[in-house]
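What you see is the complex with one protein chain gone and the rest in place.
Read from first to last, the chains carry the letters A and B; within each, the first residue is number 1.
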Amino acid sequence: MSGFLQHVVDAVALGSLYALTALGIGLIFGVMRLINFAHGDFIMVGAFSLVVPSSAATSTLLIGAWPAPLLVAGVCAVVIALALATERLAFRPVRRADPAVLLITSFAVSFFLQHAVIAIHGGRPKSANIWPNLMEPIVIAGVRMPQLQLITIVVTLGLLAALALFLKRTDIGVAMRAASEDFQTARLLGIRANYVIATAFAISGLLAAVVSLLYVAQTSVLSFQMGVPLVLFAFVATVVGGMGSLAGAVLGGFVVGVGSVFFQVVLPAAWRSNRDVWVYALVLLILLFRPAGLIKTKASEEKA
Amino acid sequence: MLEAVEIEVRFGGLTAIDRVSLALGQDEILGLIGPNGAGKSTLVNALTGFQKPTRGVVRLDGVAIGRWPADRIARLGIARTFQGVRLFQGLTVIENLAAAAIGGGLKRPGAEARGRDILAWMGLDGRDHQLAGALPYGDQRRVAIGRALALAPRFLLLDEPAAGMSDAECDALVGLIRRVPEEFACGVLLIEHNMRVVMAACRRIHVIDSGRTIAAGTPAEIQADRDVIRAYLGTKSEPGHAGR
Partner (left out) sequence: MAGPRTPLKWLETYSTPIALTLILVGVVGLTWASGAAVFAQTVTDTLIRIMLVVGLYIFIGNSGVLAFGHIAFTLIGAYGTAWLTLSVFKKSFALKLPLILAEHQYAVFPSAIAAALLASLVALVVGVPIMRLSGIAAAIASLAVLGMFHTFYNNWSGWTMGAATLPGLPLYVDMWVALGWVAFALFVAFAYQRSRFGLALRATREDEFGARAAGINIARQRLIAFVLSAFFMGLAGVLHAHFLGSIAVKSFWLGLTFTSLAMLIIGGQRSLTGAVTGAVVISGITEVLRQMEGGFTLGGVTLALPLGSQELGIALVMLLVLIFRPAGLTGGRELAFRLGRRRRADA
């Protein structure tokens, strides 16, 4: 029984990471109809900010050496600044363009960021050990789990709750939600558009920073492509959840996370390296039956 | 015969169409009028597969087609225009019509030939190779009608084709519409606000308000109908003044 509970915890923890990433993507999609391919690279840059910029093969901790509250604040500041900068420099000039151009622009930004990091840090993966004690297991209700997983879940729930309040209670939040669900409304953002969009990017950056920290604490590896698997699954999660629905993004993230752990457990050992293939196949299957995703919004229906 | 039988369309709590029935033959022009928001476009959407009716049946020659996808219904011979025109802006005029003819089953040379014929019939020839998006608004609306005709339809549903037209253009439009049933063996359902056009083109008129049928009959009967007058002008009304 504890084995099963262990898997459940794994699934929820992984789903949390995907949900947070998917939410970061979903927020930007909501206000701008932009699929931010560079989101994974926000995560990556946040991770690399932990070490001193150098092309040496071994890394020295920079922000990673600071006490925990400063460390968290530092990474968040870096990623939020990056998010706001890309919005201002790369996305604002093309804001009125059609979604295809926006998507390609974000792809270009992603490409640019990855190669900039290669130029600064070199192309090889580096290690970054932060908070190693979090990998120590603790026992709750007979289940052994690394503290990190528990923290991941708790932090995620906290962030989701805070975000939900923000989206319901504040003016900006309400505007963001309305824009997300109906693009006509998004276009009416008008004068406040700059402010609302910048806020969306800032929150997206915050979510990316948190994912970055949790991910590095778990894997201790930095590589310039580290954001890619996360972001691919997060994209897929937003589509499965229902484009335009923020709750859908979160739901999609959990579906992908749970599916991933499910296949990891259920597949015979020889097939396990192909677990991701099965997850993608599951996604395509869901889309076959529900092309609009699991949660339908006005964004996914159009009227003549 | 294209029939709508007790059609109901609900969006959540809102009933946009409330048990409307009408029938259109291939040899006639039926007008559909009503105040703004009466549900006219919704009804057209329901008849052409862009909106599934929540209740009721849409029948084409007795076969129920209400749940079929819009493109399949178009291929069956039910063509429509849109209030928002919806031309293929980046394609040329002839390509717009050819695309519809292709939808109707023709190959490209035949499709372009049919397109040219229709453009000539409508008096739009000479513009074949202009980009549809570059045309003046009035011409775009006429090209849209031409595109619908390029399907070789049996039924043509026009959604406010006269919007923004001058009196002269309206008369020309009426002339065009009146020739459709004979020359194309195609029945016409005409949604219009412009009473000049409706009264001149239609032999029968169907009036809806707030999703319900409130009158049906000849133009003369409709003009004198109290319910119709009240719907357009409110409770204080004078006979003889119908429409805007």
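As a working rule, a contact is a pair of C-beta atoms (placed from the backbone, for glycine too) under 8 Å apart; a residue touches a chain by one contact, two chains touch by 3 or more.
Here the structure is a predicted model, which means the values were calculated and not measured.
The chain not shown here is touched by just one of B:80, B:141 or B:204, and that residue is B:80.
The chain not shown here is touched by just one of A:8, A:65, A:108 or A:154, and that residue is A:108. Note that of B:60, B:100 or B:124, the residue touching the chain absent from this view is B:100. By the touch rule set out above, chain A reaches the unshown chain at residues 33, 35, 90, 93-94, 97, 99-101, 103-105, 107-109, 111-112, 115-116, 118-119, 228, 232, 235-236, 238-239, 243, 273-274, 276-277, 280-281, 283-285, 287-288, 291-293, 300, 302, 304.
Summarising the interface, chain B meets the missing chain with residues 48-50, 69-72, 74-75, 79-82, 86-92, 94-96, 98-100, 102-109, 111, 129, 147-148, 150-151.
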